[in-house]
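The complex appears here minus one protein chain, its other protein chains still in place.
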Amino acid sequence: MLSTTEQIAFVLLVLVCGGLAFQGFQRIYLIVSQGEPSYRTDNFPSRLIKALIEVGLQKPLFKSRPIVSLFHSFIFFGFSFYLLVNINDLLEAYIEGWTTIGSSNPMALGFNLFSDLFSVLVLIGIIYFLIRRFIGKPRVFEFNKNVKLQNKVSEGGIRKDSLIVGIFIILHVGSRWLGSAFHLAEREVAEWSMPTASLVAPLFLGWSGLETGIHVTWWLAMGLIVLFIPYFPYSKHIHIFLAPLNLAFANREANGKLMEPADSSKPGASTLDELPWKQVFDSYACIMCTRCHEVCPAHESGSPLSPSALEINKRYFINQNSSDLASGKLKLDLLQEAISSDAVWSCTTCMACVEVCPVGNEPMQDILQIRRKLVFDAKMPDELSDALRSLDEQGNSFGESSRKRTRWTRDLDFPIKDASKEKVEYLWYVGDFASFNQNCIEKTRKVAEVLTAVGVDFGILMKDEKSAGNDARRVGEEGLFDALAEDNIQTLENCDFQHILTTDPHTYNTLRNEYPSKGGVYSVKHYSTLLMELILSGRIKITKPLKLKATYHDPCYLGRYNGIFDAPREVMRQCGVELLEMSRNRTNSFCCGAGGGQVWKKEHEDMKQRPSENRIEEALLTGANYFTVACPKDMSMYSDAVKTSGNENNMAVRDLVDYVAEAMELEKMTNEKTYEAVKESSIVEKDASELQV
Amino acid sequence: MHEKKQIHTEKGLTMANVLVITEHMKGEFQDISFEMLGQARKLAAGGSCSAIVYGSMKDHSSELGAADRVLSLGGSDDFNPEAYFSAALQVIQSESPDLVLVGSTSMGMDLAPVLGVSLDLPVISYCSGIENSGDSFEFKSQLYGGKMEVNSTAPKAVAMVLAGSFSADEGKSGGSASVEEVSADFGAGRVKFKELIEPEAADVDITQSDILVAVGRGIGNKDDIEVVQELAENLKADLACSRPIVDAGWLPKSCQVGKSGLKVNPKVYIALGISGAPEHLEGMKSSSTIIAINTDKNAPIFDVAHYGMTEDLFDICEELENSLS
Partner (left out) sequence: MKIAVLLKQVPDLAEELEVDDSGKALDTEYIKFRLNEYDEHALEEAVSLKEAGQASEVAAIALDGEEVDKALFTAMAKGADKAIKIIGAEAEGSRAVASLFAEAVGTEYDLIMTGVQSVDDREGMMGPMLSSMLKVPCVSVVTRVEGGDSSITVHKEYFGGLMSAFDVQMPAVLGIQAARQTPRYAPVSKVRQIQESASIEEISLNGVSDTVKSEVTSMAPPTKTGGAKMLGSVDELVELLKEKGVA
C-alpha cells in the first residue's frame, strides 16, 4: 500500500530509531548489571511463564484500585492485541494487496472485530486516565511535603511523561482506528466485523482526501511507534516490557526471609550499584502509580517516607545521568538522591508496598539495605542504639535484666516447666514483648492458664531465652541478629521438644523462615493455630459462646508475611464471636506502626495521626465493639491507640486468648486436678536465683 | 600515723581533729559547707573543728559558726583544681587532722581523691552518714546508684559528703571562729582558670517553683513528654527532669534537678518514672511533699517520697487528666 519512497523512508526511520533505542536499552542493561547478586533467575522459563499468566489475567493490578484496574485492563488487552495489529499494518504497507478487510476468512473477521473493539476500549481507557490525572487529581498521587523528590519530579515530570504517553496512545490508536474507517469509506462497504469504524466511515464517503488520509493515518500509527521506541528507556511506559520480567524475578522464597549480605564486612548499600540488581531493575519497572505509598503506614501518617518516591527518584536520576552511570563515572548516592535518612528510619517493614505493587517492585528491600549500611557506619537514631545495646547486653530490648524475663510467671498458681531441662512437646518461645510489656503480661499468663487447663505439655526457656532477633535484623543490625541467632540455636540444641510455640508473629517469622539458614530448623507454630487445633479437636470445650461483635486485625508478620489468616478467624468463630471485617483485611491489613524498630524510636515530628489510631477509626466503621489482636505488639499499640484517640468507651482491645478463656469458662474450671498432674510429672529444679526472680 | 590520738571526753567519745574544706560560688558558701561543718563539730566530740576558706571568703568567716578555727588560704576566688589542691595539701599536712571532710561535688571530686593519695589516707566516697565510734570513724556510703549502702570504718580518712546528708543549720550556729591567715603555695600553675560560663537564661527558674512535675527515664521517649507537659499545665506546675533526659536532649538543662543540675524546694514534687539515684535525690529531697510514681516498687525514690504509687506513669497521667477535667 505504501509507495516505494515511503517504504524506504520507513525502513530508515526504523534503523535510526532502533539505533537510538539500542543505546538506551543497552544502558539499562549496563546499569542493572552493576547491581549486586540477586538470585532471582533460577528456573527462569517457569518463572516467566508464571509471570506472563499473572499479567495476562491482570492479577497484580486488581490487588487495589479495582475501577482503575478495569480501565487499565482495557488498555492492556487492547495494546497486547495491537502487536498483531501492527504486524498486520506492516504487511499491508509492504505487500501489495494485503488486507483483512473484505475477507470472509474467520481469522480475518475475528481480527477485524478485536482490532475495532479494542481500539475503542484503549481510547476509553486512556481518556479515563488522562481525565483522572489532569482533572480528577486524586490525592494519592501527591507526596507528603516532607518527602524527598528529584527536582524534575516536583516540577511535574510524571505529569509530563503521562501526557506524552497519553497523547502517543491516542494518536497511535486513534489514527489507526480512523484509518480503518477511511479504508471502509474508500471501499464504500459496511463491515460488520468493524462495528465502530463502520459507524464513522459514512462521514468520509466520497471525500477526496481519503487516499492521503489512509497514508497519513498509517504513518501516524506506525511512525509514532517507531519514534516512541527510543523514548521508552526514559519513560515509565517501559513497564509494558519490564513489568512481566520484574514479576518473573519475584522472590520465590518465604516473604519473611531476608537475603544475607554478600560481603559481611561491607553490608548494605549507600549507592545504587551496591543494591542487589533486582532493586535497580525495580526503578525501571516502576509505573509511578503510588499504590505503594497509599498503603504505607508511614506515608499515611505524615512521615517523610514514600516508597513510590524512592523508586521514582532513582528512575529520574538514572534518566538524567544514564550515560555516566552506565560507564561507571558517576554513582547514584541513595541518601542524597532517592530517599532521606528520616524516611529510611520511618519504615515499619510491614511489606504492604511489596504486596500491592502491580509490577513486582520491592521498595522495602532498598530500605533494608540502606539501613544495613547506616547501622554499620553507626549512623542511626540514638533510641535505636539504646534498644540494640540492650538486646546485645541483656537479650531483650527493654533494658531489663535477663533474669527478670520470667517475672510474668510469678502470679500463676501452677509451675511452668523449664524447657531447657525437661522434655516438652511445645517449647513456648515467649518473646520480649509478651514477657516484659505491661499491656501484654496479663495475656501471656492467660495463655499459660489455658494451655495448662487442657493439659498441653509445654515449657519455656526461662532466663536463657533471648530475643529471636527479627526486628534487630529489620533495623539493619545483621551482626546482632547473627549473634542472637547463634546463641538461641545453641540454647535450643540442648532442649528436647517437638514444636516451638509462640504468640509473637515477629518471633514466628524469624524462627520459621530465617533460622534454618543459621542452622536451626524447627517446627514453629503460632498460638492461633494451636488454639484452633485444640478447639476443633475438642480438647478445649467451648461451653459459653460469646455473642459479641468484633473485628480482627491481621498482624503484618502473621498474615501478609506468612499467610496465616484463617486460624485466628476460626478461633473467633468457634468462640461465638461475630466477625465484622475491616475493609483493609488479610493481605491488605494496615500496619499498627510498631515494626521495623519503630516501637523503639520516637515518632517523626511530622506525624499527623498514628497508624494505630487510623486503624481504630477504621475498626469503628465496621460497627464492632471489640478489636481483636493476635500479636503482643498489636496489643500494646492498640491499647494505647484506643486511649489516645479517645475511644475507650467505644472499642475494647481483646486478644484471641481472651475469647477462648471466656468461652471455655476457664475461671469456672476446677484446675487443681490439672495442676496437680503437671506438678507431679515435672521435676522442676529451680536455681536459687530464679526463685528470687 | 594512722592511729587517732586517744583523748577521751566525758561522754566516752574520743576527741578528734576534724577539718572541713568549704566550697563557695559567686561569693557565697554552698550549703554543703554548712552541712559538713555541723557534722564535723559533732564528730570532733570536743576536739578541734576547723574550716579551710579560699580567697575573699575569709570575709564571710563569721557564718561558719560551728568551726573553732577558720584557716584562710588566700588565693583566687575562682576554683582551680590544681591550685586549691596544692594550697590545701600544705595546710592539711601541717594540721594533720584525723578526718578531712570534702563535698561530694564537682569541686570535691578534684580535691578529695587527690588529697587522699597525697596524704596517704583512705578516701570514702558518697558518704551519707559519718559517726565517731571511739578509735575510728564509721562511714555509710551510697553505692550502685543508691541500690546498696556500704558501711566502712577507718581511723583516719578523707570523706566525700553527699549534699543534704546533714543539717545546714547546725553548721551555721555556734560561737565565732578565729580566723588565721595561712600562707599557701598554689602550685605549679599547670591549670589556668579562663572564665566562668553562665548557663543560658531559662524561661522558667524551677528553683523558684511551687509545684514541679518531674520526668525520668521511665518516660521512654521524647514524644511522651508531651503527655506529662499537659499534666503540668493542668496542675499549673513547672516541668523538671533527671539527668538522662537532659543528656538525651529531650529537655533543656534548666529543667534538670540533681547534683549537676539544680536544687529545688517546691511545696509539691511529683516524680514520674524517676528511680531516685542519689545524684537526683540531692536536688529535690528537701521538697515539702514528694509524690513518686514508678513501676519498680524497689526504686530508691520511694525512700524519700512521702506518697507513692507503683503504677505506669502514663496510666496515671491519663487518669489524672480525666479526673481533673
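In order of appearance the chains are A and B, and numbering begins at 1 in each one.
Everything that follows uses one rule, which is that a contact is a pair of C-beta atoms (placed from the backbone, for glycine too) under 8 Å apart; a residue touches a chain by one contact, two chains touch by 3 or more.
The model shown is predicted, which means the values in this text are computed figures rather than measured ones.
Note on the undisplayed chain: of the listed residues B:62, B:167, B:208 or B:289, the one touching it is B:289.
Only one of B:239, B:262 or B:284 touches the chain withheld from this view, namely B:262.
For the chain missing from the display, the contacting residue among A:253, A:382 or A:566 is A:382, taking the whole complex into account.
For the chain left out of this panel, the touching residue among A:324, A:393 or A:496 is A:393.
Residues 264-265, 267, 375-376, 378, 380, 382, 384-385, 388-389, 392-394, 399-404, 477-480, 482-483, 689, 692-693 are the ones on chain A that touch the missing chain. Listed for chain B, the residues touching the missing chain in the whole complex are 25, 78-82, 105-107, 109-110, 112-114, 116-118, 120-126, 138-139, 141-154, 157-158, 160, 190-200, 207, 211, 235-237, 247-248, 253-254, 256, 259-263, 267-268, 289-292, 298, 300, 302-303, 305-310, 316, 319-320, 323-324.
In this section, only the chains that are shown with their structure count from here on.
Averaged C-alpha coordinates put the centre of chain A at 58 Å from the centre of chain B.
Interface residues of chain A, counted against chain B in their complex, comprise 382-383, 438, 601-603, 643. Contact residues of chain B toward chain A in the complex are 221-223, 248, 295, 312, 318.
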